[in-house]
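Heads up, one of the protein chains got dropped from this complex, but the rest are sitting where they should.
Chains: A and B, in written order; residue numbering restarts at 1 for each.
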Amino acid sequence: MTTLAQTLSSGRLQSARIAEESAWVRWILIGLALTFLALFLFVPLVAVFHEALKKGWDVYYAAITEPDALAAMRLTLTAAAIAVPLNLIFGIAAAWAIAKFEFRGKNILITLIDLPFSVSPVVAGLIYVLVFGLQGWLGPWLAAHDIQIIFAVPGIVLATIFVTVPFIARELIPLMQAQGTEEEEAAVILGANGWQTLWRVTLPNIKWGLLYGTILCNARAMGEFGAVSVVSGHIRGSTNTLPLHVEILYNEYSFAAAFAVASLLAMLALITLAAKTLVEHRLAKQHQPREINHEH
Amino acid sequence: MSTFKQYSVLPGFSLALGFTLLYLSLIVLIPLSATFIQTAELSWQEFWATVTAPRVVASYRLTFGASLAAALVNAVFGLLVAWVLVRYRFPGKRFVDALIDLPFALPTAVAGITLTAIYAGNGWIGQYLEPLGVKIAYTPLGVFVALTFIGLPFVVRTVQPVLEDIEPELEEAAAMLGATRLQTFQRIIFPTVLPALTTGFALAFARAIGEYGSVIFIAGNMPMISEITPLLIITKLEQYDYTGATAIAVVMLVISFALLLIINVLQWWNRHRNSLA
């Protein structure tokens, strides 16, 4: 990687004389960009932790260990633990069909997979209320069988799945398209069956893309607010996820506690960014397989 | 031989496609269709009256106005940030590059309360603006700030790869032919990144229109003034006005689908432009 970066930058350096801005233009542009980013990204990030610790470590510790916070944490983890694996299987199935086969309507299917990204989270919650709510299609039937989905955990899980459907599929589809079908064809000619081909050839080849999509999917699953807010019912200790818990504390003016819980989510975001950056490097490596030409 | 699918020796097509369609239908398509069916209960006049009530129209104006302004700011600064990240070297560059995606990774509720804290009258930034008569938190300006935050990565991340792909030879050639740096930017670089820039702008705009979590804390949520459309849907839901909520949701969905279509066309343009280069 370093050698690649070095060659790139040395190439740039040679061109610097005639095709680059003068130093002062450069530094003004850098300054402007960094000021903008500082105001909009860096200051908020620092502020979360500052506000969280404003009233000291004791308040912080108490806020994140009180029973309601722990319950919210459990629910957030549960929702992610169901939504992420389901979307993982979906992503692999969708990418297998789309990337390895030629069929009609493929582009429409790709657009449909992306659909949840363009739907407002609030609408995403609303549609489940319309289907499963008391007034909804299945409401009377569910009530008769004493099954509660809306204002209960299943609704939260469903809303979480909805908003995270595209994450893994959209990472895998272009990756698997770029890798082509020859390795799989070779495996089949050599006698491998479908599962052997998937396990031994395809999955090892896409493992970094898979991980990348999973990281993003997980971050969104744990952080989703709007969609979950609509279907949750905000019952403390029972149907509150961490982001919803933050909202409740905030609306009760327990600012320090709200920011303490928020800081946990901010840490999750930072871990996500770090993991994402690491995996991006692996992906970049895989995308440009080093061609070592030591032909005699 | 069906013409639906080309022959392939690879197995699993029916299983994979079948599962994909089933999953999409159950999770996405059937529930989404519920909005349209629910709305069908209204007559056209009722529907029109609901979605054009003054309070609703005011929310459209705020949502679209603030989203447009935020997307424009992001287009300008996103291009600048992408340029600086691709072309220049400075200390901490990799950290800055990784941080760009913070708005993707940070839960919107966290972003919402944090931006509110910063831009409130006693906040880190708000305290300097208040003496100047600029109030951000609990005003439409606050909506704009929140939407700028959550839309920030889109333009940067769509423009960055295109800028990386521009061959230095192109700019050198322009310089050798006597173009100034500004002319080279205007005539060579800008037209090349324009499709990506437009795509990024459209993505940021689409995201901003539906945004809820980061906005409601900072907006103040005053009817007619600082109430966004998604919040109005929730308000109606809380009043058990399901049909009213759904009618507004349908308007938002139609607009989202239109934007999705436009974005697809833009992305095609982007790929097309780049493959020609």
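For the reader, a short list of remarks on this structure follows.
Going forward, a contact is a pair of C-beta atoms (placed from the backbone, for glycine too) under 8 Å apart; a residue touches a chain by one contact, two chains touch by 3 or more.
Here is the rule we use: contacts and distances are computed from a predicted model.
Of the candidates "Small RNA 2'-O-methyltransferase", "Sarcosine oxidase subunit delta", "Sulfate transport system ATP-binding protein" or "Glucose-1-phosphate adenylyltransferase", the chain left out of this view carries the UniProt protein name "Sulfate transport system ATP-binding protein". Only one residue from A:Ala23, A:Ile108, A:Ala144 or A:Ile189 touches the chain missing from this view: A:Ile189.
Contact with the chain not shown here comes from a single listed residue; of A:Asn205, A:Ser254 or A:Thr277, that residue is A:Asn205. Annotation for chain A: contacts to the undisplayed chain at residues 182-183, 185-193, 196, 200-201, 204-205, 289-296.
Touching the omitted chain from chain B are residues 1, 7, 9.
In the analysis below, only the chains that are shown with their structure count from here on.
Residue ranges on chain B touching chain A, taken from their complex, read 3-6, 8-13, 15-17, 19-21, 23-24, 27-32, 34-35, 38, 77, 80-81, 83-85, 87-90, 94, 96-111, 113-115, 117-118, 124-125, 148-149, 152, 168, 171-172, 174-176, 181, 184, 206, 209-213, 217, 230-231, 233-234, 237, 240, 242, 245-246, 249, 252-253, 256-257, 259-260, 263-264. The part of chain A that touches chain B in the complex is made up of residues 9, 11-12, 15, 18-21, 25-26, 29-30, 32-34, 36-37, 39-45, 47-48, 51, 86, 89-90, 93-94, 96-97, 100-104, 109, 111-116, 118-123, 126-131, 133, 135-137, 158, 161-162, 165, 181, 184-185, 188-189, 193-194, 197-198, 216, 219, 222-226, 229-230, 242-244, 246-247, 250, 255, 258-259, 262, 265-266, 268-270, 272-274, 276-277.
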